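Pasting a structure below so you can have a look.
With one protein chain removed, the remaining protein chains of the complex are shown where they sit.
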Amino acid sequence: MAKITLSHLKHSYEPQPKGPEDYALQEINLDWEDGGAYALLGPSGCGKSTLLNIISGLLIPSEGQILFDDQNVTALSPDQRNIAQVFQFPVIYDTMTVYDNLAFPLRNRGVEETKVNKRVLEIAAMLEVEDILKRRASGLSPDNKQKISMGRGLVRDDVNVVMFDEPLTVIDPHLKWKLRSKLKELHHRVNATMIYVTHDQTEALTFADRVVVMDEGQVVQIGTPVELFERPEHTFVGHFIGSPGMNIIPCMIEGGAAKFMDQIIDLEGPIKSGSSTNCEIGIRPEFISFGESSLRGTVKKVSDIGRHKVVEVMLGDHKIAGIVEDIAPEKGENIGVIFQKNQTRVYRDGWLVTEKAG
Amino acid sequence: MQKRNIVSILYILFLLLPIYWLVAMSFKTTNEILAGFSLFPQTWTLENYKTIFTDPTWYWGYINSIIYVSLNTVISVCVALPAAYAFSRYRFLGDKTLFFWLLTNRMAPAAVFALPFFQLYSSVSLFDTHIAVALAHCLFNIPLAVWILEGFMGSVPKELDETAYVDGYSFLRFFTTIFIPTIKAGVGVAAFFCFMFSWVELLLAKTLTAVAAKPIAAVMTKTASSAGYELGLLAAAGTLTIIPGAIVIYFVRNYIAKGFAMGRV
Partner (left out) sequence: MRAHNQKAWIFVLPVLLLVAFNALIPIMTVVNYSVQETFGDNVFFWQGLDWFEQLLRSDRFHAALGRQFLFTGLILLIEIPLGVAVALSMPRKGIWVPVCLVTMALPMLIPWNVVGAMWNIFTLPEIGLLGYFFNNVLGVSYDMTQDPLAAWITIVTMDVWHWTSLVVLLSYAGLVSIPDDYYRAARIDGASNFAVFRYIQLPKMKTVLTIAILLRFMDSFNIYTEPFVLTGGGPGNSTTLLSIDLVKIALGQFDLGPAAAMSLIYFAITLLVSWVFYSVMNNQSDEVE
């Protein structure tokens, strides 16, 4: 268990990086609390695997430092950092039994056999794999193999942090939720810092206490799942999280108010001053309703998701989506769109610039 | 280059040493060779090479070899393609047995076939022809080509075939314009192995030829066994036989590791 600090961390795969576009990771300063369950969320190529490999020691960053409990571990190799990592594709030793697979990291460190036995049985019970302990690892199903990969990571009791790199990718969908809840359970039992890398928001939001959202090598926002949903600090977060994501429409700032289609839109609070004119309004579909309004548009499409319906409306040239529970407007109908005031925000250059009123 | 690579470096040096010696000797005069040991040619001479390029017995040896090797490669790959397709796409009566039987031919000792081939090809008046050697080598090359091609074909999804039929391609057009280009790496590998085996084989090539289609290998052994053991000339002839091989490897260098696994790894 350890607190992890990333200080001025930057990484480029090029030997002589010239500009920001050569960097896979822009500057990152981050603290990961001891024992926390974190998700590292972002689209493919955003740098999350790079960051993960730097934390685990498989990659040495081109600039910056990593500290475990205030000790500089930047130059240490993976096995010196006492970390565990679970990969996307199950990595197990085919020729060994499940028992030997789980015992492997302990035996390599010279732990004596009785302790190994105790620990392996403990982990096997936690993962519910006791019945296959004697079986050869090669013939198992992918989800069992992944469980064993996880087990190998957890079997050492001095582990500082356990990292998961999109571990559920090869698992069948109906088994995914089972493993997901198992992971949450494991976190409570083992109480180690866990970092879960994924591009799937459902996985991130269900597993983590706090989510780190990344895009193009930058940390865009850190917060609890609720915070990310309710108050995205960046249009990327708003757009990426939620299904469908946040509606983003361009607006003009005139006299401290936001105008869209020549109408003043009520916001959650005052707009911070700034120079850029690249402004957008962000509002989630969940906070849009239909009825009497000066803002009018034509219904383009209604999709029935089951629990609710998604209504797509054209406001001028812009498409926005709203969610209704029961009765939805008809396609082609001209209706009024109402934005819930305290959930309507302005973003400048992608970043949140409205402050909460009051 | 790290410490770890030392074994492969030593191995490569080991491989190059006899080749260096052969090449060095090809530039020495016979006198110098027999007089004693010299690491490097003292008197450089191109005499040996000149002999080979001007004496018909010698250069025809090379030409004959190239002729039957090319014939064999073309024949083997051409007949192996449809057969490999059948094995990879269809199940038919006796297919597993047939496949295994084909492979057993590859396992046969050439020595067993020396005398029978001699009699067989003589009886159909094909003795001492290029086509005889080309056909004889088919015994070993066709199974190999089928095995390699079948491995590559296995990784092409059947959907490709089905899409082509839906699009209205006749089988022949599909096979030649779509399928074969898809597995062209496999065709290259199969052709490479056919060339390789046919080029290097001596026993059958020598047994089935006398004068008209005499391969270079036979010319060399004849020279070696007759009186007047001209080592320099032999070395030059040998050095020249390495060149086609080197050229071929250069062209397939990207497929070598892939090909040796025959698409089955």
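Chains here go by letter, A and B, matching the order in which they are written, and residues are numbered from 1 within each.
Simple rule for what comes next: a residue touches a chain if its C-beta (ideal position, glycine included) is under 8 Å from a C-beta of that chain, and two chains touch if they have at least 3 such contacts.
Please read all numbers here as calculations on a predicted model, not as lab measurements.
Q: Using the definition of touch stated at the top, determine which of A:21, A:63, A:94 or A:172 touches the missing chain.
A: Reading the full complex, the residue touching the unseen chain is A:94.
Q: Given the contact definition stated above, which residue among B:56, B:116, B:168 or B:181 touches the chain not shown here?
A: Considering all chains, including the one not shown, the answer is B:116.
Q: Decide which residue listed in B:66, B:139 or B:156 touches the omitted chain of the complex.
A: Missing-chain contact among the listed residues: B:139.
Q: Would you indicate which residue among B:18, B:56, B:168 or B:181 is in contact with the undisplayed chain?
A: B:18
Q: Determine and list the chain B residues touching the chain excluded from the picture.
A: Touching the chain left out of view, chain B contributes residues 1, 4-8, 11-12, 14-19, 21-22, 25, 33-34, 36-37, 39, 75, 78-80, 82-83, 85-93, 95, 98, 100, 102-120, 135-136, 138-139, 142-143, 146, 196, 199-203, 207, 216-217, 220-221, 224, 231, 234-235, 237-238, 241-242, 244-246, 248-250, 253-254, 256-258, 260-262, 264-265.
Q: In terms of residues, what is the contact footprint of the unshown chain on chain A?
A: 56, 58, 77-79, 83-85, 87-89, 91, 93-96, 104-105, 108-109, 138, 149, 152-153
Please note the rule applied: only the chains that are shown with their structure count from here on.
Q: Taking the mean of the CA coordinates per chain, how far is chain A from chain B in Å?
A: Centre-to-centre distance between chain A and chain B: 57 Å.
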